[in-house]
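Below is a structure I'd like to ask you about.
Note that this is a trimmed complex: some chains were dropped, and none of the rest were shifted.
Per-chain residue numbering starts at 1, and chain names A, B and C are given in the order in which the chains are listed.
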Amino acid sequence: MKFQTSITDVKTNGTERVRGKELTELIENNTFTQTIFLILQGRLPRDKEEQMMNAIFTSIIDHGPATTSALTARISASANNPMHCALAAGILGFGERHGVALEATMHFFYENVETSDVSLLLKSMKEQKKYAPGFGHKVFEEKDPRAEVLLKKAEELGFFGMHCKFAKSVHTEINKISSKKLPLNVDGAIGAILCDMGFDSRLGRGIFVIGRIPGLVAQVYEEMVQDSGIRRLDVDDIEYIP
Amino acid sequence: MKFQTSITDVKTNGTERVRGKELTELIENNTFTQTIFLILQGRLPRDKEEQMMNAIFTSIIDHGPATTSALTARISASANNPMHCALAAGILGFGERHGVALEATMHFFYENVETSDVSLLLKSMKEQKKYAPGFGHKVFEEKDPRAEVLLKKAEELGFFGMHCKFAKSVHTEINKISSKKLPLNVDGAIGAILCDMGFDSRLGRGIFVIGRIPGLVAQVYEEMVQDSGIRRLDVDDIEYIP
Amino acid sequence: MKFQTSITDVKTNGTERVRGKELTELIENNTFTQTIFLILQGRLPRDKEEQMMNAIFTSIIDHGPATTSALTARISASANNPMHCALAAGILGFGERHGVALEATMHFFYENVETSDVSLLLKSMKEQKKYAPGFGHKVFEEKDPRAEVLLKKAEELGFFGMHCKFAKSVHTEINKISSKKLPLNVDGAIGAILCDMGFDSRLGRGIFVIGRIPGLVAQVYEEMVQDSGIRRLDVDDIEYIP
């Protein structure tokens, strides 16, 4: 089993270079966000790129115990598993309907950004019962405040490019044909910005996991500290259907 | 199944506060490292705390494809699994012998930092065939350069407290009785600094996972991009013993 | 990375022997339970061993959706993950407080079966606030019916040996000093029987996983078929404590 890699070069004398940079110098001089950008993109970020990534990761960090990933993490921890095993359970709580949406969103934007007629695209999708990923929210109707603050930041920092513009025009057009009001949601905003920053859509769900893992650590740690015993459904929560 | 939580308050109107701070304001104003510190410690870090955490996370970010976590992640990805499932496999490659050591190290420092006679402690441990976690390295004999740069930074930033001093004195004494030269390794240095910063040892392996997950994302992404088919052991790597 | 193995010999001509037996002949002639026993113990079971293992695996097969493993599996599936990833999440719902208890139970029986004074052992454990694994049940006070039927079967088949007898005497003595009535539970019964069959305690939780995985497959499949969307806690199930 042979591996070729361009990420990290661990020399036999024990020293280590990440994407060509001495690890000790990175520790000395660089922030975590800079190093994350470096390892994903192969170069250190410019200031504005770092600021944008800080905003994106921060927006993802946690969403309370009700999400599937927080639940699988905390339930696993309640059975008295080590932190890292509970975190693995948490990551397996992501899925096409949670977190992973970022990837679909980026894919949709990259595929369709050059469409000349957004209205036609959306109508044709509707006919095929396909929905545009990145739009809609359980509570918000007009605007998702997390999406708004991210897009404002993107504008300030110069990342409001063709994909963000496309997302905005999808937002306008989709609300002409949708029976329900659909805001551009936070997945849609992050997806559009990551496209305008040049990230490969296959990194979308990886970026989501990086941003959310500190939240999962906090959830699992809280479960450990509370130590309130193994989680089980209440009897009333189960209906047996013969 | 009822949950009590002090981490994130997602209001029914859709707005969200993390440890009492509006998420939109965190996105607007704070770095990722600040928000990680906030969610783990319940308050935003001071400048020097942020700098120290940046150095710690950066020191952990990746260690090449040879580690157990990178291997389980890449092998899972090679079977054509989604990114997040391969990352879960990667996290299950951590264990008492990889990554998780940080927790044992912190525990050892907290338990023994007030020992009056370090030499006696180590001799008694040796008799019980217990080894001090955080010391020793495959290649380095005198100094682990990552540990050195972290400790230097801790000194500059004011986190070289009683636990770091204790780690240094363990280093001195352990080399008087060990047959092999044992440097203070990177786990030992991070562990001592996290103790001097006041982190609970139960957060040790969580901090390790936060720091390493970007490296695992990069490893899985590289495996996806290379797309060189399913990984298997070579026939020569297996010896059948009837 | 070299592996030595005594389990399965896959020849370069493509044929395969499991524990020395041609796989094609096993397919032709043997039951699944026989082959499981073969791969774990290195030899095919005698008839009575096979019957005992059938009873043990059957007793483990499922315990409804309320258990932590069924919950993590179903919640992961509800986020639209592939079956095998949801099963991995399910397995991470096992833990020291669910399923894994079998190992602790076997360990306890092996360690203490030769104790001359069971009463003294239990009193001394009680003083150290250690509890005997394999005893106690949420609902049953006198007898756990699954444990009873397994022990009856063990008697019929000749596996009611010194560990089962020891378990019975622990049951008698523990109820003299416990404030709550503690039956020998199903983990205790299976653990004692597996000891009398000669299984290594380190296989305990593996045997549990083998027995329960069909139940997890059924749970995940049911979640897929119901397809009722992503699982989330209800708002009322979360209490935010500032």
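Operating definition for what follows: a residue touches a chain if its C-beta (ideal position, glycine included) is under 8 Å from a C-beta of that chain, and two chains touch if they have at least 3 such contacts.
Values in this document were obtained by computation on a predicted structure and should not be read as measured data.
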Given 3 placed chains, full-complex copy number: 4
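Everything that follows uses one rule, which is that only the chains that are shown with their structure count from here on.
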Core chain by centroid distance, with centroids computed from Cα atoms only: B
Rounded Å distance, subunit A centre to subunit B centre (Cα mean): 23
Intercentroid distance (Cα basis), subunit C paired with subunit B, Å: 33
Chain centre separation in whole Å, for subunit C relative to subunit A (CA means): 37
Residues within subunit B bordering two or more other chains: 1, 3-6, 9, 12, 82, 85, 88, 233, 237
Subunit C-touching residues of subunit B, taken from the complex the two chains share: 1-6, 9, 12, 20, 81-82, 85, 88, 233, 235, 237-242
Footprint of subunit B on subunit A - complex, ascending: 1, 3-10, 12-16, 18, 23-24, 26-28, 30-33, 35-36, 39-40, 53-55, 57-59, 61-66, 74, 82-85, 87-89, 91-92, 94-95, 99-100, 103, 137-140, 144-146, 148-150, 153, 200, 202-203, 205-207, 209-211, 213-215, 217-222, 224-226, 231-234, 237
Contacting residues of subunit C [partner subunit A, same complex]: 1, 64-69, 71-72, 75-76, 78-81, 85-86, 88-89, 92-98, 100, 229-233, 235, 237-238
